[in-house]
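Heads up, one of the protein chains got dropped from this complex, but the rest are sitting where they should.
Should a chain be cited, it is by its letter among A and B, assigned in written order, with residues numbered from 1 in that chain.
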Amino acid sequence: MKAMDIRKIIETGLASIAPEADFDELSPTENIREELDIDSFDFLNFLIGLNEKLGIDIPEADYEKLVSMNDLVNYLDERTG
Amino acid sequence: MADFIMPSLGADMKEGLLVAWRVKPGDQVKHGDIIAEIETQKGLFEIEVFSTGVVGPLLVNPGPDKVPVGTVMTTISAGDELPSPARTSSEKRINISPAARRLADENHISIYDLKGSGPDGVIGLADVERVLTLAPPVAAPEVVKQTTDFKTGMRDAIAAAMSLSNREIPHYYLASDIDMSCALDWLEERNRQRSIRERLLPVVLPLKAVALALKKVPQLNAHWVDGKIQLKKDVHIGFAISLRGGGLLTPALHNVDQLSLDQLMAALSDLITRTRAGKLRGSEMTDAGITVTSLGDLGVRTVFGVIYPPQVGLVGLGRIAEQPWVEQGAVSARPVLTATLAADHRASDGHLGAQFLDAFTRILQEPAKL
Partner (left out) sequence: MAEQTRTITYRDAVKEGLREALQKDERVFLMGEDVGRYGGCFAVSGGLLDEFGPDRIRDTPLSESTFTGAGIGAALGGMRPIVEIMTVNFSLLALDQIMNNAATYLHMSGGLFNVPLVIRMATGGGKQLAAQHSHSLEGWYAHIPGIKVLSPATLEDARGMLWTALADPDPVLIFEPAVLYPMAGELAADAGAVEIDQAKILREGRDLTLISYGSCLHKCLEAAMSLAEEGIATEVIDLRTLRPLDETCFLNSVAKTHRALIVDEGWRSGSLAAEISARIMEQAFYQLDAPVERICSAEVPMPYARHMEEAALPQVMTIVETVRRMVHG
C-alpha cells in the first residue's frame, strides 16, 4: 500500500472526528491531537478505525509515538508492508 | 394517576420545547420508556417516564410555543384506571390576545415571561411592546425557528448555571497529588492482553474510584435543595463532555459503583457518542449526584471546578504526568495525577472533602479491586 493511500485513510478517519479539519493546512510534523482538538476518546476511536481498515494492531505503548501525520504514515507504512 | 410534567433538565432550564410525542393516548408505558422529545437550549433530549400505566390525553401540542418546566403534559394512570378524558389544562393557559401572541412569537419572546396589564391580567399588545422597547432588538433567526441555535443557547445555559453556582454556592477547594504508577502499570498490563477495541482509557480508573469513594463519603453524592441536603441513593456520576465547536454537557453515567471497568468503558463510550450525536435522555441530564471533569488531555495539571447546581461537589482531574516523587527518603519519577475537589461548604466541610480525596487516592492504589 502506498503512503498516499495510507494518508487518505488517516485523513478520512480524522475527518469523521473533526469534520472541519483542513488537511492542506495541516503541517505533516504538527501534533495532530492538539491541532485538531482530539481528545483521548476520539483518538482511541480513530485508532480503532485504522485497525479495522488496515488490520494493524497498535499497542498502547506505541500511542505516544503517533503524534504527527508523518509519524502516523510512517508507522502504518512500516507495518502494512 | 401520575402527572407527566415538563421536566427540568438542569438548574438553568425554565422551559422546553416539545418537539414530538413518542406515545399516544391509551398507550401502555412503563418506567424508563421514552415518551417525548424535548428541545432545550442545550439540545434535543429523549424524555423517559417514571411511572407505569396508561398514557392519558396529551395536554400539550408539539411546538412552536415553549412549555414552562412543571407544566402537566399528560397523565399516566396506573393499572386498570382509565385515562381521564375531560382533564383540561385551562389553569395553565395564558390569557393573551391573538395580536400580542403573534407579536411575541415574531420577536421570540416567551409569552410565559410576559405580565398582562389588561382586564383579568390578559396580556395585550402593549405588554409585548413594553418588553420589546426594553429588550435590544433580536435578529430573527434564518430560515425557520424550529430548532434553536444550540451554540448560543448552550452558552446562555452554561452562563446561567455557572452564574447561579458562583453566586449561591460557597465553594471550597482541595487538591491531592496521587501516585498513579500502580494504577497505570496495572492498566498497561491489562490493555496489553487485549485488542484495541477492548482497551480501557485511563479515565475509567479515576471514574470508578470516585464511585467507590462516594460509597465511603456519601455526603458528596447529593443535591442541595431548598436549603437542605438530599443524599442520593444511587451513584450516578456526571461526566463533563465538551462538544466540538464549543459547549459542554455533563450527562450522567448511571450506577457507576456497580459497573465493572469494562462495563464502565462501554457506558462511557456510549455516553460520549450519544452526547456528541445529540441523543441524550432527559434523566441523564438531571440525576447525577456529582460531576467529574477531566482536562488532562490538554495538559492541564490542576482543575479548579465550578459545581453544577444542585450538586454539591465536582471532581477535577488533571493530566497524569511524570513528576519527582519522594517516598521513604528517595526521589523517583512517578506518573502523578493532581485530583481536586470543589465542594459546597453549605453541604460539607473541608474535613469531609479531605476524607473523600483520601479515599479516592487509596482506592487508586489498588487497581485490581476496581
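Everything that follows uses one rule, which is that a contact is a pair of C-beta atoms (placed from the backbone, for glycine too) under 8 Å apart; a residue touches a chain by one contact, two chains touch by 3 or more.
Small disclaimer: the values here were computed from a predicted structure and weren't measured.
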Field: Visible chains in contact with the missing one
entry: B
Statement: Touch assignment to the omitted chain, from B:Pro25, B:Pro62, B:Gly118 or B:Pro218, lands on B:Gly118
- request: Pick out which of B:Val23, B:Ile76 or B:Ala100 touches the chain that's been left out of the picture.
  value: B:Ala100
Field: Residues belonging to subunit B that touch the chain removed from view
entry: 97-102, 117-119, 122, 124-126
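Methods note: only the chains that are shown with their structure count from here on.
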- request: Measure off the straight-line distance from the CA centroid of subunit A to the CA centroid of subunit B, and report it in whole Å.
  value: 33
- request: Using the touch rule from the top, collect the residues of subunit B that touch subunit A in their complex.
  value: 188, 191-192, 195-197, 199, 201-203, 242, 244-245, 268-269, 272, 297
- request: Enumerate the contact residues on subunit A facing subunit B in the complex.
  value: 18, 20, 33, 37, 39-41, 44, 47-48, 51, 57-61
